[in-house]
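Missing here is one protein chain; the remaining ones are kept as they sit in the complex.
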Amino acid sequence: MGMVGGGIGAFIGEVHRKAAAMDGQIELVCGAFDIDPEKSKEAGKLFFLPEDRVYGTYQEMFAAEKKLPEGERMDFVSIVTPNHVHFPVAKAALENGFHVVSEKPMTVTSEEAGELVALAGETGLEFAVTHTYTGYPMVKQARHMIRNGDLGKLRKVVVEYPQGWLSTKLEGTVQQATWRTDPKQAGPAGAMGDIGSHAENLAEYITGLRITEICADLTTHVEGRPLDDDVNVLLRFENGARGVMHASQISAGEENALRIFVYGEKGGIEWHQHNPNTLLVKHLDRPMEVYRTGVDHGGYLSDAAMHNTRVPGGHPEGYIEAFANIYRNFAHTLGCLMQGEKPSPEMLDFPTAKDGLRGMRFIETVIASSNNDQKWTPVK
Amino acid sequence: MGMVGGGIGAFIGEVHRKAAAMDGQIELVCGAFDIDPEKSKEAGKLFFLPEDRVYGTYQEMFAAEKKLPEGERMDFVSIVTPNHVHFPVAKAALENGFHVVSEKPMTVTSEEAGELVALAGETGLEFAVTHTYTGYPMVKQARHMIRNGDLGKLRKVVVEYPQGWLSTKLEGTVQQATWRTDPKQAGPAGAMGDIGSHAENLAEYITGLRITEICADLTTHVEGRPLDDDVNVLLRFENGARGVMHASQISAGEENALRIFVYGEKGGIEWHQHNPNTLLVKHLDRPMEVYRTGVDHGGYLSDAAMHNTRVPGGHPEGYIEAFANIYRNFAHTLGCLMQGEKPSPEMLDFPTAKDGLRGMRFIETVIASSNNDQKWTPVK
Amino acid sequence: MGMVGGGIGAFIGEVHRKAAAMDGQIELVCGAFDIDPEKSKEAGKLFFLPEDRVYGTYQEMFAAEKKLPEGERMDFVSIVTPNHVHFPVAKAALENGFHVVSEKPMTVTSEEAGELVALAGETGLEFAVTHTYTGYPMVKQARHMIRNGDLGKLRKVVVEYPQGWLSTKLEGTVQQATWRTDPKQAGPAGAMGDIGSHAENLAEYITGLRITEICADLTTHVEGRPLDDDVNVLLRFENGARGVMHASQISAGEENALRIFVYGEKGGIEWHQHNPNTLLVKHLDRPMEVYRTGVDHGGYLSDAAMHNTRVPGGHPEGYIEAFANIYRNFAHTLGCLMQGEKPSPEMLDFPTAKDGLRGMRFIETVIASSNNDQKWTPVK
Partner (left out) sequence: MGMVGGGIGAFIGEVHRKAAAMDGQIELVCGAFDIDPEKSKEAGKLFFLPEDRVYGTYQEMFAAEKKLPEGERMDFVSIVTPNHVHFPVAKAALENGFHVVSEKPMTVTSEEAGELVALAGETGLEFAVTHTYTGYPMVKQARHMIRNGDLGKLRKVVVEYPQGWLSTKLEGTVQQATWRTDPKQAGPAGAMGDIGSHAENLAEYITGLRITEICADLTTHVEGRPLDDDVNVLLRFENGARGVMHASQISAGEENALRIFVYGEKGGIEWHQHNPNTLLVKHLDRPMEVYRTGVDHGGYLSDAAMHNTRVPGGHPEGYIEAFANIYRNFAHTLGCLMQGEKPSPEMLDFPTAKDGLRGMRFIETVIASSNNDQKWTPVK
């Protein structure tokens, strides 16, 4: 794998490298880690890369890598830049024949995202978007149970994503805060783009249902911040289910408390990202059950949950493992393709460009809804 | 105290009696427990009442009790009938000079509620509405801390009240379900009236803020049910804070999971009714603190929280104790009035007719909002 | 009911009164609340008692009450004095024909306790000892499931009772601390008598097994304290099960964290007093189940658990309700006896004098074991 972005001090690039490395299936072989070529080199050294595989720009990288023999050149590129750079890099990668793993939100506009979906389709290249939270085994278990009809017809979905780290004006001081609140780098949405898009992805992934109409209220609470830092949305789903989503970066004292509650005619599920190895399964007339991640829980966990689990029950798996599931499934998918095999979409499941496009459309609809006086705005 | 309603098999009447009895301050002296006078008598026997203090109707009761000498006659009446009977009984009580404790929702329309507020004002009689959940010590602690500015200016409020017991069509079979889903007895709102009104009361009580605008989506998921069983609402508060409320009686597998999250500029609080003796207090830059009910926690709990606590930390207090706090504070208030003393509104705090009226207006606004296409509907 | 002890400021007397009053089955009719007759009178006034039913001494009380006609005189006495007074009062009560509810530990020596057991047997009077924690519905559920063989043969029991309130030398300053650490009033054991005896009672109640051998280590950590404040014990049960008990009043920062874990061949249970409405039920090959208190949980709860429950699931019941279960079952038992009916031991279950005697023997064995060099000391 090659990497664009993710130089020294970058949070998410480091996570991508750890996630990719963990299972011994993926090797970082090259990168363009920083706009500043000197910093890029410095980073490459830290990652034990040979100097000639550390590039000044992504354009250079794609041009050079393309010329290397198969088996030596990178198989895919991991894009971990600020949001506004996702699109040009991903486009160039696809045009040069490289598979792509891209950070979310996939692009800055749904138009760009649509272009990438089309390009991926034309080239036949794989494109993953790191909506990390669907990588957790218990999220896959929840999806499996709902698909399987264990909850009956779904009626209500509550998805919540409170964070508190932007309660004060960190932008200008803290790098992570600066670009995420700058429309030029982050795109048109703040909290909505950064974490609301994860919430939407999680809700549609688990339920298997499309959100068809929304009513949104975006707010900026911290003075002088140009993007929203608080999101409240009423949801209507295609099958008649209703619900709410809220996400915020001004929920003072909260860490990264993504959680979801889904209720159907026959039961409910509850999952908290802070406690990701537990899935609460609720029933109408008998005690709630506590499902737990574990390679020794094959007696009741689905194949998909088991496939994305590494250790026995009670040995906590965390965020990096969820991330690594995306990389591992992506790598295995590429492996299948190389060997002419058909990858199992159930087992080697990861969020694709289509999910990324869906996310961009949802973000844009939330902004539109928040700006208009109409009660319900359809999500296309 | 006298009681109207709450005969054998009634859930909430039994709770009122236990709550009133617990602290040894209030004695049940008479009642009209059932529309069927025979059943009323039977109930009176069970409650160790003399036959001549068990009445066939509330009208009879008020007439007879009025004639008894002070000290012997009931001081106040507790109304625990289905919703549509609250108003006539309360009105008659006030007109006959009796203080009132009424179940919620206070009435079936805000007009009725307004009439009772006016009547209470004119007569100078006390009127409590049993919004039980504000009786918990940790709810009072949360209110105290917010008033005190501990969280700074408030920005976000999330109040949630999932129940699951009406996931199937129990009405017709289970008495509790039958009247609560019958518009003639329950009034125009289902889940919204039954539990949504508690959520509203809790949110305004804790924050000290008025909800000024809402956007609501009421749904009936169980076929053939004439009232809503699911409530989703966007909230805007007078100070610019935003939030969501959702309540439901079709959240399959949930018990009575009322919970609230409030965030301000400096911190946040979280409270769950299932675990009522704990208040989570969140800070921007230091570890979350776990506040706990306990008569030995005077070192950090507010006077109001302490006043509504009975036992040391780690001896759980529950729903009946929260209920008893309303009764105890009401009784002490009457005691003060009898002795010409001024009761402390902070210490002897209980929900009043004004809170009940507020609740009725909120219910009506939610219904109106849900029925119109306008995004925001003001709450008067 | 009459009461001995429990004057103004006494913690546990107040709890007894609330517990007895809650269900409307028991009325406080007389008392000798304090050694100081003036203080006793003052207390009686607060409890709305007529002056002539407030006595200077328990001897006076028994003599006077005995002369009153049945129906008017107290039916039983509740003893809530410091430990060393339990015995003489209980003895006098039985000798004068009154049933007894006594605080724990039942007496100061097992000899005294044995004498009371014998006397109760001879007189045919009922004798309850308030080992409160077995009054919780989920404790009764755990006992039921174990009796029913749901866990298979038991193998391991861990019972823990950490408190922290005596981490510093409160005695001399705080009344509760003073008598509980004074051998003259508390008896020969400190933490062991005060809370270790609850832990023993809970373990034997839930498992239905006798502890047959122990190895104990009692410690006093706070300088100058004459009694133990920390207890650690290895346990061996009659059926070969093993385990540990530890209890402490110097576990700084703990409230009243009694908890128990029982494991058998087929599963396990876990119960925490801080969260008393939940019973965790663990299985070998399927997800843990979360049993919950609730009058609407008759689908899976035992008759005994249901009988000791007052409200639907999600309306927390607490310490006072557990206490009230002892009183209610005791009162119903007396009611049966008065009407010549046989009370159901399963439904009207409460801790008896025999449990109190068992507790005293256990306390004495722990002290003996702690003082000798022998590994195992049998519990008689």
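Chains: A, B and C, in written order; residue numbering restarts at 1 for each.
As a working rule, a residue touches a chain if its C-beta (ideal position, glycine included) is under 8 Å from a C-beta of that chain, and two chains touch if they have at least 3 such contacts.
Remember, it's a predicted structure, so these values are computed and weren't measured experimentally.
Asks: What are the shown chains that the left-out chain touches?
Replies: If we consider the entire complex, the absent chain touches A, B, C.
Asks: With respect to the chain omitted from the figure, which of C:131, C:225, C:282 or C:297 is a touching residue?
Replies: The missing chain is touched by C:282.
Asks: Touch as defined at the start, partner being the missing chain; which of B:60, B:95 or B:285 qualifies?
Replies: Considering the complete complex, B:285 is the one touching the chain left out.
Asks: From the listed residues A:18, A:73 or A:91, report the one that touches the chain absent from this view.
Replies: A:18
Asks: Which of C:14, C:160 or C:349 touches the chain that is not shown?
Replies: Checking each option in C:14, C:160 or C:349, the one touching the absent chain turns out to be C:160.
Asks: Go through chain A and note every residue touching the omitted chain.
Replies: Spelled out for chain A, the touching residues are 11, 14-15, 17-18, 21-24, 28, 47-48, 163, 165, 254-257, 273-276, 292, 294, 296, 310-321.
Asks: For chain B, which residues touch the unseen chain?
Replies: Those residues of chain B that touch the unshown chain are 281, 285-292, 299-300.
Asks: I need the residue numbers on chain C that touch the omitted chain, in ascending order.
Replies: 151, 155-156, 158, 160, 162, 164, 167-168, 215, 217, 219, 221, 230, 232-236, 240, 242-244, 246, 248, 250-254, 261, 263-268, 282-284, 288, 372-376
Keep in mind that, in the parts below, only the chains that are shown with their structure count from here on.
Asks: Need the central chain here, defined by C-alpha centroid distance to the all-chain C-alpha centroid.
Replies: Minimum centroid-to-centroid distance belongs to B.
Asks: When the C-alpha atoms of chain A and chain C are each averaged to a single point, how far apart are the two points in Å?
Replies: 54
Asks: Averaging over Cα atoms per chain, report the distance between chain B and chain C in Å.
Replies: Whole-Å distance between the two chain centres: 34.
Asks: What whole-number Å value describes the gap between the mean CA coordinates of chain A and chain B?
Replies: 43
Asks: Using the touch rule from the top of the page, what residues of chain C touch 2 or more other chains?
Replies: 292
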